[in-house]
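The complex is shown incomplete by one protein chain, all other protein chains being positioned as in the whole.
Then we have chain A:
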Amino acid sequence: MSVAAATETGQDPIILRVEKLTKHYGSTAALRDVSLGIRRGTIHGLLGENGAGKTTLVGIISGQRTPTSGSIYLDGQPIVNVDVKAMEKAGVFLVTQEPMIIDHITAAENLMLGIWPSSGGFVNWRKLKADAARMLQDTGIDPQSLAGKLDAVARRKLNILRAMFSGGKVIILDEPTAALTVEDRAQLFTFMKELKAQGVTFIFISHYNDEILEICDACSVLRDGALAGGTEDVGNLTSEQLSELVLGRGLVLFQRERRTYNEQRPAVRIRDVRGDGINVSALDLRPGEIVGFTGLPGAGAKELARMIFGLMPVRSGTIALGDSPVQPLPAAPRDAFDMGIAFLSDDRRRDGLVAQMTIGENISLSSLSAVARSGFLKPEAEKVLSDRYFKAMGIKASGPATVVDTLSGGNQQKVCLGRVLATGPRLLMLDEPTRGIDIGVKQDVLRIIDELSLTGVCVIIVSTDTDEIVRAVDRVCIFEAGAIREELSGDEITSERLRQGAKVTAGA
């Protein structure tokens, strides 16, 4: 670092520096000799494919994990043997990739966890409540509601807000936007820019090129645990160049050949779904059709999918699949699977995975009867099934016998997806299927779904990712107040129309 580069205040322009950082998990190297510096008062993007080591790196910086070797300097001072608490005290806050929420305490208490206002060892509850209420105004989250009752978006917001209001000087956000709506994201970015103007430094992890281009000043790319490049000037890059920087190769974006299905008889007929604010009188899907569900949280897109799967109770509602007779909606997920309906939840840690089981055991979990005879598992059959989806999903791990807990976030998402696909459904419903998946694999996933639809499987994709919807679906249902407000198909499906749709909904 040259002295000339120092600012007039005499501060080192590099607020955070890591040198030759290496992290081994057993025999796998998650990080190898990574050295980089983060400039004070910038937003620094950290990019890389699933399993590249991003979470591991920020985990070490924030004191959550210990490096095998290497050193970290904050404000030029070396940091040794610290934990999260000490780093937070030093002003480094991490918003982890997976929500860190305690379910049985209130939103306000979660927000203030570890940073609660106190005097003489006693928590100042009045101030805590007032502060929390101030932070949560405009967010639509009730400070007094139990955190366990909140949806994925709200839970995510709690973690982000905690860091943003912490007064920290380095705030690390590990895929913060993965569970946010377009509006929330815009709000977060405005907030980040405000704090940046006040001198706060950010490390920002995301798989979305547009986000990196919009908000980051500089970026670094990790590949297989090693630093693979970066730039001090993100502004000069195009999205294509960014993809190439991340992947080390050009990227062909997937685009489904949209189909229209006027004459065909529907393969799925859903009627009169009512209950808990949802009111949908009719929804038909043609064989092989892919329909996108979108809308603000609580507008009903997610809820309808969960009701069709038997995860949320309904007052009424029927479904007819193919030539099967009209049936009431399934009462439980098991019934849904038996009918040929599969669903992937958007909250993989809570609702998708058994973390301490292996990849293979997770993949076969919803298809156990298919790999068993009279209650006894057939190991070969199970292995064939899990190997197949392990390969198909391109999961980055040494094999299906790896414990899921040790996988990177994106690879865990692929395991969930593999489990759902392995059931061989007739109606496949995916809630944010590519959340947390890197841009390369995202195209693969959209392609797999596309190919599946060509075999006649009907697909519903619930998503707030407009780009994904534009690329993957034949038709879009925009939800509002528990009903389908508008349907778009063919050339009507554009990012602009979808964003507009969301705004109109927001204004209504």
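Everything below uses one rule, namely that contacts are C-beta pairs under 8 Å (C-beta built on N, C-alpha and C of every residue); 3 or more make two chains touch, one makes a residue touch a chain; residues count from 1.
In this text, contacts and distances are computed from a predicted model.
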| item | value |
| --- | --- |
| "NADH-quinone oxidoreductase subunit M", "Small RNA 2'-O-methyltransferase", "Xylose transport system permease protein XylH" or "Protein-arginine kinase" - which is the UniProt name of the missing chain | "Xylose transport system permease protein XylH" |
| Touching residue (missing chain; options A:D151, A:D284, A:D351 or A:E486) | A:D351 |
| Contact partner of the left-out chain, one of A:A86, A:L368 or A:A401 | A:L368 |
| Among A:K193, A:R265 or A:R334, residue touching the chain not depicted | A:R334 |
| Option touching the unshown chain, where A:D83, A:E194, A:D210 or A:E232 are the choices | A:E232 |
| Hidden partner chain, residues of chain A it touches | 1-2, 5, 14, 17, 24, 26-29, 32-33, 35-37, 39, 44, 218-220, 223-233, 245, 248, 311, 332-334, 336-337, 343, 345, 350-357, 361, 365-366, 368-369, 372, 375-377, 403, 405, 419, 423 |
